[in-house]
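Note that one protein chain is taken out, while the other chains of the complex remain in position.
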Amino acid sequence: MTTTPQAVRRASPRTRRAATPPDPARPLLPNTEPVRLLDPTGTPLPARADYPEPPVEALRELYRRMVLGRRFDTQATALTKQGRLAVYPSSRGQEACQVGAVLAVRDTDWVFPTYRESMALVARGIDPVEVLTLLRGDWHCGYDPTEVHTAPQCTPLATQCVHAAGLAHGEAYQGRDTVALAFIGDGATSEGDFHEGINFAAVFKAPVVYFVQNNRYAISVPLSRQTAAPSLAYKGVGYGVPSEQVDGNDPVAVLAVLTRAVAHARAGNGPFLVEAHTYRMEPHTNADDASRYRDGAEVDAWRDRDPIARLETYLRARGVLDDAAVAEVAEQAEAYAADLRTRMNEQPTVDPLSLFDHVYAQPTPQLVEQREQVRAELAAARDEEGDA
Amino acid sequence: MTTTPQAVRRASPRTRRAATPPDPARPLLPNTEPVRLLDPTGTPLPARADYPEPPVEALRELYRRMVLGRRFDTQATALTKQGRLAVYPSSRGQEACQVGAVLAVRDTDWVFPTYRESMALVARGIDPVEVLTLLRGDWHCGYDPTEVHTAPQCTPLATQCVHAAGLAHGEAYQGRDTVALAFIGDGATSEGDFHEGINFAAVFKAPVVYFVQNNRYAISVPLSRQTAAPSLAYKGVGYGVPSEQVDGNDPVAVLAVLTRAVAHARAGNGPFLVEAHTYRMEPHTNADDASRYRDGAEVDAWRDRDPIARLETYLRARGVLDDAAVAEVAEQAEAYAADLRTRMNEQPTVDPLSLFDHVYAQPTPQLVEQREQVRAELAAARDEEGDA
Amino acid sequence: MSTTMAKALNTALADALAADDRVVVFGEDVGALGGVFRITDGLQARFGEDRCFDTPLAEAGIVGFAVGLAMSGLRPVVEMQFDAFAYPAFEQIASHVAKLRNRTRGKLSVPIVIRVPYAGGIGGVEHHCDSSEAYYAHTPGLKVVTPATVEDAYSLLREAIDDPDPVVFMEPKKLYFGSAETALPTRTEPFGRAVVRRPGRDATLVAYGPAVPVALEAAEAAREEGWDLEVVDVRTIVPFDDETIAASVRRTGRCVVIQEAQGFAGVGAEIAARVQERCFHALHAPVLRVAGLDIPYPAPMLEHTHLPGVDRVLDAVARLQWDDQPDSRWAAQGSAA
Partner (left out) sequence: MSTTMAKALNTALADALAADDRVVVFGEDVGALGGVFRITDGLQARFGEDRCFDTPLAEAGIVGFAVGLAMSGLRPVVEMQFDAFAYPAFEQIASHVAKLRNRTRGKLSVPIVIRVPYAGGIGGVEHHCDSSEAYYAHTPGLKVVTPATVEDAYSLLREAIDDPDPVVFMEPKKLYFGSAETALPTRTEPFGRAVVRRPGRDATLVAYGPAVPVALEAAEAAREEGWDLEVVDVRTIVPFDDETIAASVRRTGRCVVIQEAQGFAGVGAEIAARVQERCFHALHAPVLRVAGLDIPYPAPMLEHTHLPGVDRVLDAVARLQWDDQPDSRWAAQGSAA
């Protein structure tokens, strides 16, 4: 009689679970399915405790900036055709990621963008002409990184992951609660600097959110050539970094997940890794020929998951967006594009001698010598013109 | 009535499990506890289906080579004191890993060692004098890598992880079933090349076993400065690579786990990651002062987990090793060390002109010029000596 | 018939793949896309995914993987997408590719070709126009080759792939789509031989890669000034052809070295130093250099300011002390002595 309860207890699941230690990987692994709060048609899915839906005002602002962002993006692509831009990497189709991510951070936080993030930078409020300075052929990044708390757009892949870790650690060291948001693509996660950056952030518990936009291609190379992992979010556990994957074409889910990730980092819990599953609708850049590596059917399938339509449907259904509001945002977008067009049509004046101004704080004697040589050449050229 | 069974089925656990997809990380994650087949005292633990115990003959050979290996190691350390070696990194305490790993691969397989693996190389049967060639101050690796299927000991950390992936892929491409065994330390897993190497191996399904000897220190830097992960074996899932952790001072477990990992790779399932928890009993090299970064108590604690004593106890208990056998192995070890001593005492002759022989297959005109200059200098020096 | 350098390189790769099963071509976007410059165009379709393939996006990985493949007996040809994107592979190149033969007394060789589209003049943005040849030329164990003609592009690339040593094959981007009347295959002078592209009596212009057309143009323009200039194309920086260049300068008595890379501690410095060492008594003037400015490569709008052009070359030629007056240029900073 008396043994029975013990026997029961011994056999009971609870005791058995206690016997085997809990898997330390569990709290670090992402959900097996990407977080999704709206289905592709824009219909809301059951609310979830782990990722509460952002306030409606935030969602309306998200919608507005996504529309502006896409208009900026199409305008930029158009400018390449007119030879106003040397090159432009479009992020059309990735609006939920580009805009959702920057809305999740504060102006005082630091953003580390790649060449792909022009849309994210204008969504952050940086002057679009400044954002396009480098791409229009000037030799510098256009904006003042210290003013907008945004690093220059980074081309050497994954290198920014380490900078973000250092910046975040340095800010914390100086007592500021800054969070660093580092953008990176799926292909770039194969670079050693991704590994070293997230590992430094983890070891120093630096407040960094690593945001991988998995748009399935690195130029022409498909994700299957980048990793054999179940998905990129599974890389976090190897660094002791909690991770999540999200439907990157669901603006509400992206904002919700990034908001939680940023809070995690700001609270002093160290870095957080987010993978967004999305798709680049345009070629890699205007110079790329996507038909060589993917077929139209694949692109069409993604057209049905358009993030802007998805959010619009939802907000209309919730009754917080109507024709008038949509029209007004569209108008703003047109005005924004028109202003960009006119300003980009003015050929910028660049002073050749400025090339020597910022190589060092003070030019070396060798650079002074070279500057004088160029100065003389320019003078001679002017004289010739004068004669002509 | 008819609804009841359906209702039951719908409610049944089996159906529920089917509803939530299985976690794709599960089959890739290591056991939460390091695999162990002998406890620290050498008492066998319950047999396990996933890691069957290796045949007794293999264990006796494992014991023999571990004893030889340790004797080699102490002899090499002694040679540094006599100035016969420029430097020597001891692997005392890591005998189970050094020997167990190489016994798990075939002579036709390729081994990618670091500077730490001198013991592993002699256990593999390479002439100890050749193994110590570089460390005694010559400029080359001593052995012929193509004969012993062993890369030169690698000093630039983690770089060999990529070579192993390439070698393994190249062998498979040429229809050979070679497996590559890549050694790496805990600290080196922080290098980008570890990340790139294991990822290349995973994407190309190259037959590589990455064997991390986690001896808790990178020179003076403790593991806590290398990673925030639950343990290094948790890095595998991020590459889609199955992983395991093992008690690195349990020779039986190391051989069992490596044997399974090698079989996995050879069967065409791609790479496998093994982390062995062990400890370096000596300083990083003879030039290092370990007292600056760890205390004797810590070292003493590990002395109680000596891998050789552990295996000896077990084999004696099983009645497959007796005093006579132990004495005979000890004798072999002494003879081995004596032979090494005598041969290392002969000062090797190195021809300065040989420096030009292997920079290129054929020296460039510039090198021919420089060789002639050196030749002339040597001749002049000889003449002077002649005069003197 | 007319052929571009891009086509010559593409054909060289195809012919090498056809000639030798051990040759494999890989890198970023070299498969379906055929490379961002289309140098590997059609190779994957023709030779299959095993022989021409894309890799994970990691340059140290690509070069290190090539080292391993070479150890297994293959002959890897890898593409670095752009010059500055080879930097992540620098350790693999400097510590392994360059040294493995020496470290193993020739038991292991690394017959790898690392193709690097380099230099500017194509309106590329930052990090896409570096001239990185000096980093490799300064690293013993590497051969460094750079074609300036369509004929050399084919011939030197075939030779590089057949070479038992690692070759960093520097391809001047701005010459990719320049064409010449020539039929492939071509066989030109072997590694280690510089070539006189234009004979002349008065002075020698030494150039390589993207600077060769500039030198030829300058030589053409110089005729109006009454100068008859010889142009030597270095072709292979390592091994270097002292004989041809020294012979030319001994003949002309004057020399200007032209490179697109930033000047300081560049290959042009080595050439200038070698020439004056060997031809001192034949020189009527110092060996002058015309090089890129010592600044980060400036993006499109100002690259013409950076690039050594015909005018800068002619300025240098004009300073070769034809009147035998010492060059006043350095007086300003020089001591009174």
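General remarks:
To keep things simple, chains are lettered A, B and C as they appear, and every chain counts its residues starting from 1.
Here is the rule we go by: a residue touches a chain if its C-beta (ideal position, glycine included) is under 8 Å from a C-beta of that chain, and two chains touch if they have at least 3 such contacts.
Owing to the predicted nature of the structure, the values given are computational and were not obtained by experimental measurement.
The chain we do not see here touches A, B, C in the full complex.
Although one chain is not drawn, the whole complex shows that of C:45, C:265 or C:318 it is C:265 that touches it.
For the chain left out of this panel, the touching residue among C:51, C:99 or C:197 is C:99. Note on the undisplayed chain: of the listed residues C:68, C:88, C:172 or C:300, the one touching it is C:88.
Of the candidate positions A:102, A:122 or A:141, contact with the hidden chain is made by A:141.
Among C:28, C:79, C:202 or C:294, only C:294 touches the chain left out of the display.
Although one chain is hidden here, its contacts on chain B can still be listed: residues 86-87, 134-135, 137-139, 155-157, 187-188, 190-193, 218-221, 225-227, 289, 292-293, 348, 350, 352, 355-356, 359, 364-367, 369-370, 374, 377.
Of the residues in chain A, those that touch the hidden partner chain are 110, 139-141, 144-147, 151-152, 156, 159, 161-171, 173-174, 180, 192-193, 195-197, 199-200, 203, 357-361, 364-366. What chain C contributes to its contact with the hidden chain is residues 60, 84, 87-88, 90-91, 94-95, 98-99, 102-103, 126-127, 134-135, 137-138, 140-141, 238, 240, 242-243, 246-247, 250-251, 261-262, 264-270, 272-273, 276-278, 280-283, 285-289, 294-296, 326-327, 330, 333-335, 337.
Going forward, only the chains that are shown with their structure count from here on.
The greatest centre-to-centre distance from chain A, using averaged C-alpha positions, is reached by B.
Look at where the CA atoms of chain B average out and do the same for chain C: the two points lie 41 Å apart.
Of all residues in chain A, those touching 2 or more other chains are 190-193, 225-227, listed in ascending order. Shared contact sites, meaning residues of chain C that touch two or more other chains, fall at 55-56, 58, 60-61, 88.
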